[in-house]
Each structure stands twice: as structure tokens, then as C-alpha cells.
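Reading through the C-alpha cells given below for one structure.
Excluded from the complex is one protein chain; the other protein chains are retained at their positions.
For subunit A:
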Amino acid sequence: MSALLTVEDLRITFPTRQGPSEVVRGVSFTLGRERLGIVGESGSGKSQTGRALLGLTPPPGTATAKRLDFDGIDLRNASPKQWRALRGGRMSMVMQDPKFSLNPVMTIGRQIMEALAFHGRSSRAEKKARAMAMLEAVQIRDPERVFRAYPHELSGGMGQRAMIAMMLVTEPDLLIADEPTSALDVTVQIEVLRILDALVKDRGMGLIFISHDLRLVASFCDRVLVMYAGRVVEELKASELDRAQHPYTQGLMNCLPKIDNDTRPLPTMTRDASWAL
């Protein structure tokens, strides 16, 4: 398995009034063309890790790493121009809520075609054909209508499919999905995940799936990183979740309701201060 992405000792720091605060504290992993899940609670640094991989750490935050290689390119010294070619072109990200992550005053069609506009030359007709094909690939039944629609005219599930279409139309090698279904209804979640799963498999992309939902991640990914307070506390094969060593992961597992064991009330997490050290 050739490594598509190598991350070593990634650290993300935000200045605060009390001095710099490190929200990601030395995360390391490698990724091939596989599906890697990152699980963690709010504030564990999982989303910031995902954004740093795209060079989108929001200022005044800063990201540093000993190594940050994407397919042989050292991302740490990438110029803005290199970044623009990589983003959208070779790596992409599906965000949480289509209600906010799609531009409300631009049609879906324009937004998808815009992703193509800055990666390679193609005519308007070609771009439109690719956008329409992509809308069909995310199983939108009426792509012509959605192409012309504004974001507010679509349901959440439709919007997220359009978002996926927009982010995959350039056929990137790496996709970061940051809570891609958390804003959707449970019934729609599964549909959208199936579509995402099929596309990732068919195109042989690397996927980083960021979520707070341990079970969802485990059923969807090959490998799982568990993050807590800015560190990776555990790395597991998705099939071996029950062999978790770290008490945080074990705690999470215990909180899941089991169908054959009706424990009431469900146990809650107790956090040990030493985990955050």
C-alpha cells in the first residue's frame, strides 16, 4: 500500500489571551487509498486536523508538522498557487451542512462548474456535461432541475448530494468528509453514506471520514483513529473495535445501547483528567 498521505507530528495552535492553546498535539498517521475514520468528541481536534490537511487552518491559528506529504508533495512549503491546484483538483472536502456550505445566491450548476473552472481547461459545454453526469452519479433523479436550482430550493439530503457532486466532480485522490451526514435526518443519512461509499470505492480514492459517531465510522471505514483532547489515543481496525485498549474508547463503546442487553440507564462517560495530559 503506497502512502497517499503521510502526517507526522501535526500540531495546531491558536493564540488566546491566556497564551497559545494547542488544539491538535502531535497527530501522526498514514493513509493509502483506503477509508480512515477519525472519531472524537467536540473539541477533540478532529475537524481542525481535517482542515489543516487542506491548508485551511483558520487564522490566527497555525499548523506545523514534522512531515506532511501528499503523494510526494511537501504540503508544509506549498505556495498558495500549489495549494489552489491541489485543493479541488486532487484533494477535496465534504462539509457538514449544505444549508451553510453552499453559496445561497449561486445555482448548484454554477457552483459545480466553478470547481472545474480552475482545474484544467474545458469548454462550458464540457463542464456542464461533467456536472450533469456527476449529479446523476450522486443519484439525483432530476439533474436538470437541480442544476438550475438554488441551494434553498433543495432538501437537506439533496443539498448534501449536490455538495458531494461539487467536491467530487474534479475526481480528487483524497476526500475529507467532515461530519457529512450529521446535519441530515437519520433516514437520509444512510442513503447519502451509501452514495459516498460507492463513489469512493469506484474511484479508488483515499477517504478520511470525520465523525463523532463511533459506530457509523466503524461500519463505514477500514481503520479508525480515536482522538481525545488533540491527540490520537487509539488506532484500531474497524473490525476490531471491541479490542480497544484506551479507557476512553472503551467508555464510548459501553455507552452504546445493545439490543440483547437492556441496560437502563445507559452508562455515561466518566473522563479521567490524565487522558488529556
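To be clear about the criterion, a contact is a pair of C-beta atoms (placed from the backbone, for glycine too) under 8 Å apart; a residue touches a chain by one contact, two chains touch by 3 or more; residues count from 1.
In this section, contacts and distances are computed from a predicted model.
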item	value
Chain left out of the displayed complex - its UniProt protein name, from "ABC transporter permease subunit", "Cytochrome B oxidoreductase", "Act minimal PKS chain-length factor (CLF/KS beta)" or "Aldehyde dehydrogenase"	"ABC transporter permease subunit"
Of A:D69, A:D97 or A:E171, the one touching the omitted chain in the full complex	A:D97
Among A:G88, A:G109 or A:G206, residue touching the chain not depicted	A:G88
Sole residue of A:R11, A:R35 or A:H119 that reaches the chain not shown, by the stated touch rule	A:H119
Positions on subunit A where the hidden chain makes contact	51, 54, 56, 80, 83-89, 92-93, 95-97, 99-106, 114-115, 118-119, 150, 152-153, 163, 166-167, 170
